[in-house]
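Subset of chains shown; positions unchanged.
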Amino acid sequence: MPQEPLGVALIGTGFMGKCHAMAWRNVATAFGGPPPRLELLIDTPEEKAAEMAAQFGFARGTSDWEAAVADPAVDVVSITTPNAFHRPMAEAALKAGKHVWLEKPMSLTLKDAEEMAALAAACPGQVTLMGYNYTRSPAFQAAVKLVAEGAIGTPWAFRGVYDEDFCANPELPWSWRMTHEGGGLGVLGDMGCHLVSQILPLMGEITEVTALIDTVVRERPSPDGPKAVENEDNALALLRFASGAQGSFATSRAAWGRKCRLQWEVHGSQGSLVFDQEHMNELWVFRKGEAGFTRHLSGPDQPDFGAFCPAPGHNFGFNEMKVVEAREFCRAIAGGAPCGPDFAEGLKIERIIHAMAASLGRPVAV
Amino acid sequence: MPQEPLGVALIGTGFMGKCHAMAWRNVATAFGGPPPRLELLIDTPEEKAAEMAAQFGFARGTSDWEAAVADPAVDVVSITTPNAFHRPMAEAALKAGKHVWLEKPMSLTLKDAEEMAALAAACPGQVTLMGYNYTRSPAFQAAVKLVAEGAIGTPWAFRGVYDEDFCANPELPWSWRMTHEGGGLGVLGDMGCHLVSQILPLMGEITEVTALIDTVVRERPSPDGPKAVENEDNALALLRFASGAQGSFATSRAAWGRKCRLQWEVHGSQGSLVFDQEHMNELWVFRKGEAGFTRHLSGPDQPDFGAFCPAPGHNFGFNEMKVVEAREFCRAIAGGAPCGPDFAEGLKIERIIHAMAASLGRPVAV
């Protein structure tokens, strides 16, 4: 962990902005180490930035993100803005010598992501981290450990989905997020990348994808009449892994009733693992010879749980995954081991989701 | 329902043979109509046939299936033998003028299935029925009804798997069932066809599949040393439907811990349905505007449940699906409405699973 407190700038105060704020406020409380200095909160307009800075306990609020990311009191920048801002903000922060913690996906286009990764590679002393928080839950970390230790033998098949229903209602109005220019990819960029971020640590490299995408609600109401939805609501894919394993992948933002169903299973030669983020405190394990799946409730026997609570079955929460991620970021800055998807690893995830978007039912190497 | 009792010959006394026997014994008890005459039970050797005939309550036992299917006392033939016998037995029975109830899959090869369907088409007064029993559960029938009534709007996506683990153990010995010649397809013929039999009533016609298959245990022990497994342990597919919907499909006989996980979900414009055969008495329904999925326990409000029990939540069993299937068969013989996959419909299922087996990752029209 860092020896000196890190100076933090946080851009954005919405869903993930608040989540980052709570994480920065409690990373030291949970894990020890010097509590960060919460220097700058960025939002627009200026008054909102000031108000949210007071609420989140940041020293200053501002609407000038360019000045903020270059501020000498700032060591690290958390970026939680809409996707179109990811590239300019991350690049400005890197060029200003800062460490960057960026919500997924990296950018609107694959080319953007490639250039961001190239810039990060050119800043070797600066840490980048992508916000793939679902890889931080104790249950997921335990799953990765079980696979790595051979608890289920050789993984030979994967099945995974990530479904929500926030776009299931055909009456949901059109927005610029549903365009290529405004939002980039659809569900693949918003949700599919999360699933990929879990597949890679569990299964290793993906070498080929074959995918179908679909926009199930093709037009949505707007004040100017119906407008076309450009990016995909659903995506399905077949996967080949470098290991020889095969897998299936599906994601939808229009699956009525699903709220955060990031569900997957790994079938190995000696057992199986099953997980569903809607029950994020349960990991189901089957080992050859056992009578059935064991429901393993999260507890201090899984990574990082004990920093929050010593008692098993006392539910770990969504926001606490972000506290773990903050700790990983701090640890990497202090020279610790690699800590999850940096921009180079993040680019791999981008290549996979963009390959899916481009596949049109044909196999594509990645 | 038939006015005169049907004379039954049943070939096979194993897993599905016993299941057919119990169904024939209770079809009238459950549904009314004239109880069938249980005439001939066929097994080898002769003594076993006699012994099982006594146990199952059949008038006679014999090892001579060719004589049996032509016996004048016999109106219908239940065929529950290994796949390699399906074609000769079904054809002999059809040629002898009998109605035929045949366990899935139809045959070892697609060509066999085509010829069987052609023969059935040439016997218009004779009913054929494939043994796709999972389509007979009250919950599945209720699901089909809900989709047909528009309860979830337009179905726009499907996800389904059928996994078991009977071949998961790498130490399981090699058998002739694992060869193309002896067993035909692997998991696609054994299990995948069941999943297809449920997809079609829920989603309508499939127009294209893109599939990967995998033999995860490539050699298995035999008394003569390790031998190659020829047919597939796992299959994955992307589906396109005539309706424009898309779907994913997966099946494995090597998924540790799964015992009868025939699990699927349909996402529609107004709601979702979710089902898992391991919990065959539960249908999960989400309708737009509701707070969450409703767990609908099977009861007399679902088709055919009430013929077995008037009380909801009193579990319908696996074997009772076969009693429903027997009733459908009897009803069709008595001139009732079409009753599920006959040989013509069964051939459609065969075309789909053979297309998957041949796809090798490329889209194949079906």
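Each chain gets a letter, A and B, in the order it is written, and its residues are counted from 1.
Going forward, contacts are C-beta pairs under 8 Å (C-beta built on N, C-alpha and C of every residue); 3 or more make two chains touch, one makes a residue touch a chain.
Quick caveat, the model's predicted, so the values are computed rather than measured.
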So we've got 2 copies placed here, but how many does the whole thing have in this file? 4
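Everything that follows uses one rule, which is that only the chains that are shown with their structure count from here on.
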Complex contacts: residues of subunit B adjacent to subunit A: 152, 156-157, 159, 161, 163, 168-170, 208, 210-212, 214, 216-217, 234, 236-238, 240, 246-248, 250, 252, 254-258, 265, 267-272, 274, 286-288, 290, 292-293, 361-363
